[in-house]
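Got a structure for you, written out below as structure tokens; questions coming shortly.
With one protein chain removed, the remaining protein chains of the complex are shown where they sit.
To keep things simple, chains are lettered A and B as they appear, and every chain counts its residues starting from 1.
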Amino acid sequence: MTRYLLRRLLLTIPSLFGLLVVTFLLIYIVPSDTAAAMAGDAATPEQIARLRHEMGLDQSVLAQFGLYLDRVLHLQFGESAFSHRAVAVDIAQRLPATLELTFFALFLSTALGIPLGVLCAVNHNRWPDFLLRFFSVLGVAVAAFWVAIMLQLLFSMQLGWLPLRGELSDEMLAPPRMTGFLLIDSALAWRWDAFADASRHLVLPAITLALGGLASITRFTRAGVLETLQKDFVLYERAVGYRRSRMIWIYVLRNSVTATLTQIGLLFGSLIAGGVVVEAIFDWPGIGSYTVQAILTGDHQVMLAVTLMIGVVYAGVNLLTDLVHGLVDPRLMETA
Amino acid sequence: MMPALRIRDLKVSIRTDAGLAQILDGIGLTLQPGRILGVVGESGCGKSTLLRTIMGILPPDAQIDAGEIMLQGEDLLAFSEAELNATVRASRIGFIPQDPYLALNPVFTIGTQLLEVMRWHAPADGLKGAARRRRHTEKLVSLLRRMQLPDPEGALHRYPHQFSGGQRQRLAIAAALACNPPLVIADEPTTALDVTTQAQTLALLRELTEEFALSMLFVTHDLGVVAELCDDLCVIYAGQSVEAGSAAQVIDSPSHPYTRALIGCHPDRAAGFVGIPGSVPSPLAAPQGCRYAPRCSSATTACTRRGPLKLGAEEDRFINCRLFE
Partner (left out) sequence: MEIRITRRQTGALALGTLLTAAGRARAADPSTFLNGAQMPMNLDPHQVFDVPMQGVMLNAYDNLYRYENDPPEIVPWLADGHTVSDDGLLWEFRLRPGIRFHDGSEMTAVDVVYSFRRVLGLGMAPAGAFLPILKPDKVTAPEPLLVRFQLEKPYAPFFAAIPIVSIVNPRAIQAHEQIGPNGTDWAKSWLASNAAGSGAYRIDPASYTPLERLDMTIFEDHFYGWKDNPKPVRRIAFRPTKETSTRVLALLNGTLDCTDNNLPTDQVARINASKNAVVIKDTNMRTFIVRMNNRKPPFDNLNARRAFAHAFNYEGFINDILGGYATRDPTPLPDTLWGYPKGAKGYDYDLVKAKAYFDKALAEGAPMKRAIEIHVQSENEQSVQSAQLFQSDLASIGANVKIIGDTWGNMITNAVKPETAPDMWVHWVSTYFVDPENWVGQMYDSQFHGTWKASSYYSNPEVDVLLRTARGLTRQEERAPLYEQATRQIMADCPDIWVYNSMQLQGYSRRVKGRRFCTVGAGAEMRWVTLEA
């Protein structure tokens, strides 16, 4: 078990280094000039040149990469070229919001997607299967922003049940910041009014974000269960009198979720990416809008730090899915 | 005495894309209590469809066209799925799979899987919850010990892949016996094993049949195994029963041309492998009359015109062939 996890952990280090190199190179290939953008559109070329020098942008790519690596190893991520705030501080401030949203969406899509996938599989090629497959294709095809606007129109504007934007009402006093996760902080501070308010704000963005994931988890679970249903042990379990529901939901499902688990790990990445749109539409103060802003303005420090940070979180989540994987399927840990 | 299992004129067909396939076309056999009946046939003759029909786990596109399966006087074909599950499987018919490595669920421990079966089908002795589970665990451990499995308590917490092939087969046998069924159906349980383990397993089965007063339906393609283990024998060919009788009698003096050819094929009995000319007919286009007729060297026009004739006064002694009319 420990060896299995350790091996996985060691494998992430070269991936993260590769990520660092690729990101760094990408930033240099994409034509954007931080200094020019930073100096503003009223700046003279001399002003831009001066800024470029101050930022070290006039050094060679290799020298800049060396400098960057050195700083990363010392856990120094520099400051944003625009807000002049420590990137680490900005990320620490925004990451919890994104993670809260992403995990909630992930939870929603998993909690719904797995049962729906099982339902599809056991009703293979009958109407529930067709219906759910239709919706899961729809879930992938329909753009998140369209769904988001529809949800806003219905639940915020027409019914007035849920807030339109943000993570907390303007008049609601935020709980003292401890973990940065609004729900957790509210609970820790025994502020259930803030907890309820924050939960209400979480619903629409989480649903929007969950839809794409829901579709893919449904499809993967369906495929996994269908495959497992072909296995000899299913026939055996029927022959020795397993209750059908228990057989499907416990004995078959656990064999089928391995594909789904891998998918959940991958999905986490796509949810972070999809979060960019959702965060923009719902004004969710997360890492997504921060990143987009950094890309549009060419804020290299922020781009690199965010990429690395998302890489670490992503690696962490995949390590977690590997762990769950190992728990679900004991064979894995012995062969590893 | 009432037979432990009696099947009469069972006909099962499966809808395929190419049309209706008549997989079983008149199977009959009788298993007397306390005896081991070997059901022998080549692959593709309908053995596994026969087993799945008895256990009630036919694929959805299969249908039973005729016949009866009498389990101690009750026709299983009249049972609903729920009734089968509640009163027959595991509790009245134990099942030993062909390859326990494939049949056991790879991601659950042996204990979990076997106790799951016992939870629903083994006598609870009026106990509930944890107490029942404890009782079942004790019983299972003693059963595993009887199977000469090393460390039976520990075995419950291990996964199927952590056992050897012979151990897994003994686990599967224990599972079949865990709910005290009077009848056990074994589906070629020794094919996946090496020769030594096979012999040990057969000896164990023999002992257990006497010890637990079991009747056993033993399906195999291997006449050698039948000679070693079985009291009685029923030969099937292309979905039809062709000959039945006591194992010793049929093997020593086979009557039906197919049985003769089959015994001729067996490496132990024949000097060299003598193949039967032609091949098993497709169930989609089964010949009229006797299905063996096209390959039979003794076939007459009568064989193709009408169905084979059943001979013999008792149901467990018969030859389905016009040559013996």
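Just so we're on the same page, contacts are C-beta pairs under 8 Å (C-beta built on N, C-alpha and C of every residue); 3 or more make two chains touch, one makes a residue touch a chain.
In this text, all values refer to a predicted model and were calculated from it rather than measured experimentally.
Across the complete structure, the visible chains that the omitted chain touches are A.
Interface note: of A:R50, A:R244 or A:R331, the residue touching the hidden chain in the full complex is A:R50.
Annotation: of A:S80, A:T208, A:T221 or A:S256, A:S80 touches the absent chain (contact as defined above). Only one residue in the set A:M150, A:A196, A:V312 or A:L327 touches the chain that does not appear here, and it is A:M150. Listed by residue number, the positions of chain A touching the unshown chain are 31-34, 36-48, 50-51, 79-80, 82-85, 90, 93-94, 145-146, 149-150, 152-154, 156-158, 160, 163-166, 170-171, 276-277, 280-283, 285, 289-290, 292-293, 296-298.
By definition in this document, only the chains that are shown with their structure count from here on.
Note for the complex: chain A touches chain B at residues 231-233, 235-244, 246, 251, 254-255, 328-331, 334.
Across the complex, chain A is touched by residues 52, 55, 57, 85, 88-91, 94-95, 97, 99, 102-108, 113, 116-117, 120-121, 159, 161, 175-176 of chain B.
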